[in-house]
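One protein chain is absent from this view; the other protein chains keep their places.
For chain A:
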Amino acid sequence: MALIEVHNLRKEFKKLVPKTGFLSGIRNLWNTDYTSHVAVDDISFKIEEGELLGYIGPNGAGKSTSIKMMTGILVPTAGEISIAGMTPWKQRREHAQNIGVVFGQKTQLWWDIPPIESYRVLKTIYKIPDSVYEKNLNTFRDLLELHEFENTPVRQLSLGQRMRADLAAAMLHDPRILFLDEPTIGVDVLAKERLREFIKEINRTRGVTILLTTHDMADIEKLCHRMSIIDDGKLLYDGSIHDLKSRYGTERTLVIELDDAPYALHIPNTRVLREEGSRVWIAFDKEKLSASDVMMKVAEKHTIRDLTVEEPEIESIVREIYQSGLDRKKEDGHVAVLDV
């Protein structure tokens, strides 16, 4: 049995429909018109022990809602979740010992006091033995360079430092599973790199199973082997990154440097993306044409000095998937609803 099993998960929220028009502010006081909004719609997947899964989707897709159900904060409308043999919202306290959670936009540290003091509280709450606590703290001091700021009140920390402090807080009690909800949000490049190193390290050396959501595709490419894409509450893709590229990303770009100025490059089934001096970017579908076909057509009229073929970035594939979701929603005539 997999460590995390999610079956036909569904979550609906009731939303108040605000009154408009005459005295709307007052009439809203006893307004009871609710509509139902489906945040997560029939999602199923499994995660094996030790996996590092990228869980992505546009804002309001239902990522956070599904994480909240997996952490036992929200109770689903329908469906089942089994994590390490437990149902999160039924065995909330036992489950909490098993998991660590970082919500990038929130902090579990006390705002007015240094992180090290918050860790002391966590030590008591999670009943962490002294030896484990000391050992973990020392490891994190090395990996996350906690010693730089562990005695500074949290409100004075930079976002990158706070995120490091929060990561350490989530890992103090040796959880088997780590939920990271946008841990790299708003963090600079260097700090991001350090966070990624840490995530990779604990996944590799401690075998911690990690579910990571992010909007930064570089996080996914550098960390995950497998990714799930969710939009509008539905699971659109679940598989390896390699498969995603070959399934959705059939477009390649040929970058050619010519001897002369590019002209008359109208090759059927391709389009010119960009021209810059003697360089030109040509997009083609690899199912219909091969790179050498395109090259030959160009070589008929020009001398080629240099060329490279660019694979699609995961980012552009994902953008396309999100965009098609958005188009579909517009067609259906309903408006994107905010995430709760």
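Following the convention adopted for this analysis, a contact is a pair of C-beta atoms (placed from the backbone, for glycine too) under 8 Å apart; a residue touches a chain by one contact, two chains touch by 3 or more; residues count from 1.
Operating definition for what follows: contacts and distances are computed from a predicted model.
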| item | value |
| --- | --- |
| Name under which UniProt lists the unshown chain, selected from "MoxR family ATPase", "ABC-2 family transporter protein", "Probable septum site-determining protein MinC" or "ATP phosphoribosyltransferase regulatory subunit" | "ABC-2 family transporter protein" |
| Absent-chain contact - pick from A:Val38, A:Val121 or A:Ala191 | A:Val121 |
| Given A:Asn59, A:Asn138 or A:Ser240, the one touching the chain that is not displayed | A:Asn59 |
| Residue touching the undisplayed chain, where the options are A:Leu9, A:Ile56, A:Leu74 or A:Leu265 | A:Leu74 |
| In chain A, positions touching the absent partner | 13, 59-60, 64, 68, 71-75, 92-94, 96-97, 99, 101, 103, 105-108, 110, 112-113, 117-118, 120-121, 124-126, 153, 338-340 |
